[in-house]
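Of the protein chains in this complex, one is absent; all others appear in place.
Coming up: subunit A.
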Amino acid sequence: MKLVLEQIEKKFDKKEVLRGADFTFEKGKIYGLLGRNGAGKTTLFNCINEDIEIDGGSFYIEEEGIKRPIISEDIGYVLSTPVVPEFLTGREFLKFFIEINAQKMKESKSLDEYFDFMKIEEEDRDKLMKDYSHGMKNKMQMLVNIIGSPTILLLDEPLTSFDVVVADEMKKMLKEIKKDHILIFSTHIMELALDLCDEIVILNQGTLEAIPKENLDNEEFKEKIIDTLRGEEG
(Lines give C-alpha, C1' and ligand atoms only; values in the text may rest on other atoms or scores of the structure.)
Protein backbone atom coordinates (compact mmCIF):
# COMPACT_ATOMS: atom_id res chain seq x y z
CA MET A 1 0.00 0.00 0.00
CA LYS A 2 1.24 3.47 -0.87
CA LEU A 3 0.33 7.06 -0.21
CA VAL A 4 0.96 9.02 -3.37
CA LEU A 5 1.26 12.80 -3.47
CA GLU A 6 1.20 14.36 -6.90
CA GLN A 7 2.14 17.97 -7.53
CA ILE A 8 0.51 19.34 -4.39
CA GLU A 9 0.25 23.11 -4.32
CA LYS A 10 -0.87 25.36 -1.53
CA LYS A 11 -0.55 29.06 -1.06
CA PHE A 12 -1.65 31.52 1.61
CA ASP A 13 -2.40 34.95 0.23
CA LYS A 14 0.45 35.14 -2.24
CA LYS A 15 2.91 33.01 -0.35
CA GLU A 16 3.43 29.66 -2.03
CA VAL A 17 4.06 27.14 0.69
CA LEU A 18 3.83 23.96 -1.34
CA ARG A 19 4.82 24.14 -4.99
CA GLY A 20 4.22 20.82 -6.57
CA ALA A 21 5.19 18.46 -3.77
CA ASP A 22 5.57 14.97 -5.20
CA PHE A 23 6.24 11.82 -3.23
CA THR A 24 5.26 8.23 -2.68
CA PHE A 25 5.23 6.90 0.88
CA GLU A 26 5.15 3.15 1.40
CA LYS A 27 3.78 0.94 4.11
CA GLY A 28 6.20 -0.52 6.63
CA LYS A 29 8.52 2.45 6.81
CA ILE A 30 8.95 5.41 9.07
CA TYR A 31 9.56 8.55 7.07
CA GLY A 32 11.28 11.46 8.72
CA LEU A 33 10.00 14.69 7.26
CA LEU A 34 12.62 17.36 7.82
CA GLY A 35 12.28 20.99 7.03
CA ARG A 36 13.35 24.32 8.38
CA ASN A 37 11.05 26.42 10.52
CA GLY A 38 8.14 27.59 8.43
CA ALA A 39 9.00 25.23 5.57
CA GLY A 40 5.41 23.98 5.53
CA LYS A 41 5.59 20.62 7.30
CA THR A 42 2.40 21.21 9.25
CA THR A 43 0.74 22.66 6.15
CA LEU A 44 1.57 19.50 4.25
CA PHE A 45 0.07 17.39 7.03
CA ASN A 46 -3.01 19.57 7.17
CA CYS A 47 -3.43 19.11 3.43
CA ILE A 48 -3.12 15.33 3.61
CA ASN A 49 -5.56 15.29 6.52
CA GLU A 50 -7.90 17.51 4.46
CA ASP A 51 -7.99 20.17 7.14
CA ILE A 52 -7.23 22.67 4.43
CA GLU A 53 -7.95 22.45 0.77
CA ILE A 54 -5.10 22.13 -1.65
CA ASP A 55 -4.84 24.57 -4.55
CA GLY A 56 -3.51 22.07 -7.02
CA GLY A 57 -2.39 18.47 -7.46
CA SER A 58 -3.83 15.36 -5.86
CA PHE A 59 -3.13 12.62 -3.38
CA TYR A 60 -4.52 9.13 -3.05
CA ILE A 61 -3.89 5.66 -1.77
CA GLU A 62 -2.66 3.03 -4.15
CA GLU A 63 -3.37 -0.53 -3.17
CA GLU A 64 -2.30 -3.36 -5.43
CA GLY A 65 -2.30 -1.01 -8.38
CA ILE A 66 -5.76 0.39 -7.63
CA LYS A 67 -6.03 4.07 -6.76
CA ARG A 68 -8.61 5.28 -4.26
CA PRO A 69 -9.21 8.51 -2.40
CA ILE A 70 -8.30 8.75 1.26
CA ILE A 71 -11.18 8.27 3.68
CA SER A 72 -11.44 9.29 7.29
CA GLU A 73 -10.44 5.90 8.70
CA ASP A 74 -7.22 5.92 6.73
CA ILE A 75 -5.62 8.72 8.66
CA GLY A 76 -4.43 9.30 12.18
CA TYR A 77 -2.95 12.70 12.89
CA VAL A 78 -1.05 13.45 16.07
CA LEU A 79 -0.68 17.20 16.45
CA SER A 80 2.39 18.82 17.88
CA THR A 81 0.34 20.49 20.59
CA PRO A 82 -1.82 17.72 21.93
CA VAL A 83 -5.51 18.42 22.04
CA VAL A 84 -7.79 16.26 24.11
CA PRO A 85 -11.27 17.01 25.46
CA GLU A 86 -10.33 18.25 28.89
CA PHE A 87 -13.66 17.58 30.55
CA LEU A 88 -13.23 13.83 30.19
CA THR A 89 -11.04 11.41 32.07
CA GLY A 90 -8.58 9.37 30.05
CA ARG A 91 -10.75 6.31 30.50
CA GLU A 92 -13.94 8.09 29.41
CA PHE A 93 -12.28 9.46 26.31
CA LEU A 94 -10.95 6.08 25.36
CA LYS A 95 -14.33 4.42 26.00
CA PHE A 96 -16.09 7.02 23.88
CA PHE A 97 -13.55 6.70 21.11
CA ILE A 98 -13.81 2.92 21.02
CA GLU A 99 -17.61 2.99 21.03
CA ILE A 100 -17.67 5.41 18.13
CA ASN A 101 -15.15 3.50 16.10
CA ALA A 102 -16.20 0.01 17.17
CA GLN A 103 -17.01 -1.24 13.69
CA LYS A 104 -13.77 -0.09 12.19
CA MET A 105 -11.50 -1.51 14.82
CA LYS A 106 -9.70 -4.63 13.87
CA GLU A 107 -8.89 -5.95 17.32
CA SER A 108 -10.57 -5.38 20.62
CA LYS A 109 -8.70 -5.08 23.86
CA SER A 110 -9.88 -3.93 27.24
CA LEU A 111 -9.42 -0.27 28.11
CA ASP A 112 -6.74 -1.13 30.62
CA GLU A 113 -4.83 -3.14 28.07
CA TYR A 114 -4.68 -0.06 25.88
CA PHE A 115 -3.52 2.07 28.78
CA ASP A 116 -0.87 -0.53 29.56
CA PHE A 117 0.24 -0.52 25.94
CA MET A 118 0.71 3.25 26.08
CA LYS A 119 2.24 3.03 29.57
CA ILE A 120 -0.32 5.32 31.14
CA GLU A 121 -0.22 4.82 34.91
CA GLU A 122 -3.24 3.36 36.64
CA GLU A 123 -3.78 6.36 38.89
CA ASP A 124 -3.92 8.68 35.89
CA ARG A 125 -6.54 6.76 33.97
CA ASP A 126 -9.49 8.16 35.92
CA LYS A 127 -8.27 11.73 36.24
CA LEU A 128 -9.81 14.56 34.25
CA MET A 129 -7.56 15.28 31.31
CA LYS A 130 -7.50 18.96 32.16
CA ASP A 131 -5.15 17.94 34.95
CA TYR A 132 -2.88 15.93 32.64
CA SER A 133 0.60 17.13 31.87
CA HIS A 134 1.54 18.01 28.32
CA GLY A 135 3.25 14.67 27.85
CA MET A 136 0.27 12.74 29.20
CA LYS A 137 -2.11 14.52 26.87
CA ASN A 138 0.24 13.70 24.05
CA LYS A 139 0.19 10.02 25.00
CA MET A 140 -3.61 10.02 25.03
CA GLN A 141 -3.73 11.67 21.65
CA MET A 142 -1.25 9.19 20.27
CA LEU A 143 -3.21 6.31 21.78
CA VAL A 144 -6.56 7.17 20.23
CA ASN A 145 -4.86 7.78 16.92
CA ILE A 146 -3.14 4.44 16.97
CA ILE A 147 -5.94 2.19 18.19
CA GLY A 148 -8.12 3.09 15.23
CA SER A 149 -5.26 1.48 13.30
CA PRO A 150 -5.26 3.95 10.44
CA THR A 151 -3.18 3.15 7.38
CA ILE A 152 -1.46 6.50 7.47
CA LEU A 153 -0.17 7.98 10.67
CA LEU A 154 0.94 11.59 10.56
CA LEU A 155 3.01 12.65 13.55
CA ASP A 156 3.78 16.34 13.84
CA GLU A 157 6.79 16.83 16.14
CA PRO A 158 5.40 14.18 18.46
CA LEU A 159 8.34 13.30 20.66
CA THR A 160 9.57 16.76 21.52
CA SER A 161 7.29 17.12 24.53
CA PHE A 162 8.14 13.77 26.09
CA ASP A 163 10.83 13.25 28.68
CA VAL A 164 13.68 10.99 27.62
CA VAL A 165 12.20 7.86 29.13
CA VAL A 166 8.80 8.30 27.53
CA ALA A 167 10.36 9.37 24.24
CA ASP A 168 12.29 6.12 24.24
CA GLU A 169 9.12 4.13 24.96
CA MET A 170 7.36 5.91 22.13
CA LYS A 171 10.19 5.27 19.72
CA LYS A 172 10.05 1.57 20.50
CA MET A 173 6.30 1.61 20.14
CA LEU A 174 6.47 3.30 16.74
CA LYS A 175 9.02 0.78 15.52
CA GLU A 176 6.74 -1.97 16.76
CA ILE A 177 3.70 -0.76 14.82
CA LYS A 178 5.44 0.42 11.67
CA LYS A 179 4.92 -2.78 9.71
CA ASP A 180 1.19 -2.09 9.44
CA HIS A 181 1.33 1.62 8.75
CA ILE A 182 2.68 4.38 6.63
CA LEU A 183 4.33 6.52 9.29
CA ILE A 184 5.29 10.07 8.49
CA PHE A 185 7.08 11.84 11.23
CA SER A 186 7.86 15.54 11.05
CA THR A 187 10.62 16.99 13.12
CA HIS A 188 13.46 19.41 12.98
CA ILE A 189 15.58 17.44 15.33
CA MET A 190 17.98 15.63 13.08
CA GLU A 191 19.24 13.08 15.60
CA LEU A 192 15.71 11.92 16.21
CA ALA A 193 15.09 11.57 12.51
CA LEU A 194 18.28 9.61 11.92
CA ASP A 195 17.67 7.41 14.90
CA LEU A 196 14.07 6.49 14.22
CA CYS A 197 13.35 6.88 10.56
CA ASP A 198 13.97 4.56 7.68
CA GLU A 199 13.96 7.33 5.16
CA ILE A 200 14.63 11.02 5.32
CA VAL A 201 12.44 13.29 3.24
CA ILE A 202 13.17 16.96 3.05
CA LEU A 203 10.63 19.68 2.50
CA ASN A 204 12.43 22.61 0.98
CA GLN A 205 11.13 25.45 -1.18
CA GLY A 206 7.74 23.77 -1.28
CA THR A 207 8.89 20.48 -2.75
CA LEU A 208 9.70 17.08 -1.30
CA GLU A 209 12.97 15.33 -1.83
CA ALA A 210 14.25 12.02 -0.48
CA ILE A 211 17.81 11.95 0.74
CA PRO A 212 19.19 8.49 0.12
CA LYS A 213 21.70 7.39 2.71
CA GLU A 214 23.57 5.29 0.17
CA ASN A 215 26.87 4.37 1.71
CA LEU A 216 27.51 7.53 3.66
CA ASP A 217 28.35 7.32 7.34
CA ASN A 218 26.19 9.24 9.79
CA GLU A 219 28.31 12.40 9.79
CA GLU A 220 28.45 12.60 6.02
CA PHE A 221 24.75 11.93 5.85
CA LYS A 222 24.06 14.77 8.27
CA GLU A 223 26.21 17.11 6.20
CA LYS A 224 24.28 16.17 3.12
CA ILE A 225 20.95 16.78 4.83
CA ILE A 226 22.01 20.18 6.10
CA ASP A 227 23.32 21.18 2.73
CA THR A 228 20.02 20.22 1.17
CA LEU A 229 18.11 22.13 3.82
CA ARG A 230 20.25 25.17 3.10
CA GLY A 231 19.26 24.81 -0.50
CA GLU A 232 22.76 24.03 -1.72
CA GLU A 233 23.69 21.18 -3.97
CA GLY A 234 24.77 18.26 -1.77
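Following the convention adopted for this analysis, a contact is a pair of C-beta atoms (placed from the backbone, for glycine too) under 8 Å apart; a residue touches a chain by one contact, two chains touch by 3 or more; residues count from 1.
The working rule: contacts and distances are computed from a predicted model.
You can't see one chain of this complex, but its UniProt record names it "ABC-2 type transport system permease protein", from the set "Electron transfer flavoprotein subunit alpha/FixB family protein", "FAD-dependent oxidoreductase", "Carbohydrate ABC transporter membrane protein 1, CUT1 family" or "ABC-2 type transport system permease protein".
Summary of contacts with the chain left out: across A:7, A:101, A:204 or A:228, the touching residue is A:101. Of the candidate positions A:13, A:64, A:107 or A:219, contact with the unshown chain belongs to A:13. Checked against the hidden chain, the listed residues A:44, A:61, A:75 or A:184 yield one contact partner: A:75. For subunit A, the residues touching the chain absent from view are 13, 49-52, 72-73, 75, 77, 79, 83-88, 92, 95-97, 99-101, 128, 130, 144, 148.
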